[in-house]
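With one protein chain removed, the remaining protein chains of the complex are shown where they sit.
Letters A and B mark the chains in the order given here, with residues in each chain numbered from 1 onward.
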Amino acid sequence: MGWTRKDLLSMRELDASEITLLVDTAASLQEIASRDIKKVPALRGKTVVNLFYEASTRTRTSFEIAGKWLSADVINFSASGSSTSKGESFIDTAKNIAAMSPDVVVVRHSSAGAADLLARELPCSIVNAGDGAHEHPTQALLDLLTIREKKGHFEGLHVAIVGDIAHSRVARSDIHGMRKLGMTVTVAGPPTLIPPYVQELGAKVSYRLEDAIGDVDVIMMLRLQQERMRSGLIPSTREYAHYWGLTLDKLARHARPDVLIMHPGPVNRGIELSPEVADGPYSVILDQVSRGVAVRMGVLLLLAGRRSGEAA
Amino acid sequence: MGWTRKDLLSMRELDASEITLLVDTAASLQEIASRDIKKVPALRGKTVVNLFYEASTRTRTSFEIAGKWLSADVINFSASGSSTSKGESFIDTAKNIAAMSPDVVVVRHSSAGAADLLARELPCSIVNAGDGAHEHPTQALLDLLTIREKKGHFEGLHVAIVGDIAHSRVARSDIHGMRKLGMTVTVAGPPTLIPPYVQELGAKVSYRLEDAIGDVDVIMMLRLQQERMRSGLIPSTREYAHYWGLTLDKLARHARPDVLIMHPGPVNRGIELSPEVADGPYSVILDQVSRGVAVRMGVLLLLAGRRSGEAA
Partner (left out) sequence: MGWTRKDLLSMRELDASEITLLVDTAASLQEIASRDIKKVPALRGKTVVNLFYEASTRTRTSFEIAGKWLSADVINFSASGSSTSKGESFIDTAKNIAAMSPDVVVVRHSSAGAADLLARELPCSIVNAGDGAHEHPTQALLDLLTIREKKGHFEGLHVAIVGDIAHSRVARSDIHGMRKLGMTVTVAGPPTLIPPYVQELGAKVSYRLEDAIGDVDVIMMLRLQQERMRSGLIPSTREYAHYWGLTLDKLARHARPDVLIMHPGPVNRGIELSPEVADGPYSVILDQVSRGVAVRMGVLLLLAGRRSGEAA
């Protein structure tokens, strides 16, 4: 089955076959990274605009490299130094960019729904690169690709997602994707950081790290946002690290020996992950980053390729 | 007749045949935007530097896309984060860039005359992308291209330019260009924002919006700069919007049914334009943005092509 959507906005809207198509496409593109000449002509003459309203050089760079390896023209448009500072609305800025005929606009914005808004209003393809606490589908896809490469399959795996679930677009996208592919998901964190929606999505809830990591194939540790550290939702960073930080000792005592440790980055070393865990043999954090380029190549290819098909 | 100038600095210096050549060249390149593969090899191996001393992601992006579609290498050099913060003078920074052998430097600067200075001092081609309140010739060219596409010709058309004429490089470039192509121009705005030079350029003056828009083919609404709102040149934003803001009601009562509404962007919605007018059927604001890429392609092609000719 081929790809039919104009946009990639969320994991929630995709079905299992679409997610599998995205992961398979990324997997097939992954070997480009190890080629001597990392360049294929697939998107020559296509234009990708990175429209970033939040600081994120890492994700922006991942999309930029993905686009360039596919021979697309990539334009970075960051909100600072733009018409935004002259009071122009988000949608007016986006319509102006769309008038310059890009094929794909990759958008990151602090407001949930920003990508959906652009998808409705603009004729070009939209990729949601993170919208508020809503979704971050390419992160979920690279998590899935990494898991499948390490574990060989999805069905029946059990994943614990640990930390600030309530404010995490990564957690939300992961839960949607993992559930649809037949995985069991347990979320764990302080009660103040567990939102009510997770049980509706079919995730189990745990309020104790040791319980959550006991019988899982993958532990996804979330970043503790610095804002949360200051907001009263957690008593103190030290206490958070004590109860929710993952250490080699806790792993050895409670987790399975073949567990994968994942993290969407950037890592707060010494808070949610001890340095020994972040850099240790369980960790596949840098594999996730590598898979990220392949996933973004796959997404750009399916979206901009679709448009080529239409025009032909 | 071919293009002979090293630089594009102003509409004032061009004659009607040069303006027509620029508009014709842009028109011929416009279809590239709707191609499946938006890429022509015309400027392969040419280097374009965007040297921007004022925040303007929109115009910079338009030049960047234009350059990339023509296969040029495009380098963005913004004043923030540059040697400028180390106290280097504008001309020293520019000479350093020129020593790196670009073919074209596109410059935006808050000082009138900045582009002329570079044109005198540097061997490469200079494009003025806006210098203080002086000129912004590519904006005038995209306005002209948009008008010709919608109206079919220039000669005999009547344009009203409304708002802060005194501080607008767009107004100045437009008046020069439109007058040379045989158009009638009426400028309208509060007396404090109408400069004495407009009558020397052959523009008529009106101090009442309703009078100015009565018998024109095009209404060009200017952006009210936020600085002006704070400076005492207008009594208040609300009063400005009341007297000088364009609404559907004013259009219906005073303007012709086939009038075009233009705006150089970014729009202050609810101040110079009501949202209904900005998004309404009269508005060609986003067409202007699309034409902008074609115009910048044309300008880069004529300037860098000229240099190829020399070298050959």
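Operating definition for what follows: a residue touches a chain if its C-beta (ideal position, glycine included) is under 8 Å from a C-beta of that chain, and two chains touch if they have at least 3 such contacts.
As the structure is a prediction and not an experimental result, all values here were calculated from the model.
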- Note on the structure: By the document's definition of touch, the residue of A:10, A:25 or A:78 touching the omitted chain is A:78
- Message: Which candidate, B:45, B:156, B:182 or B:280, sits in contact with the chain we can't see?
- Response: B:45
- Message: Among A:69, A:154, A:240 or A:282, which one touches the chain that has been omitted from the display?
- Response: A:69
- Query: Just one of A:100, A:118, A:267 or A:300 touches the chain that is missing; which is it?
  - Reply: A:267
- It is residues of subunit B that touch the chain not shown, namely 44-47, 49, 73, 75, 77-78, 81-83, 85-89, 92-93, 95-102, 308, 311-312
- Missing-partner contacts on subunit A, residue numbers: 33-39, 55-58, 61-62, 64-65, 68-69, 78, 80, 226, 265-269, 286-287, 289-290, 292-293
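Going forward, only the chains that are shown with their structure count from here on.
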- Message: Since subunit A and subunit B are copies of the same chain sequence, what is the angle of the rotation superposing the Cα atoms of one on the other, rounded to the nearest 5°?
- Response: 120
- Query: If you average the Cα atoms of subunit A and of subunit B to get two centres, how far apart are those centres in Å?
  - Reply: 40
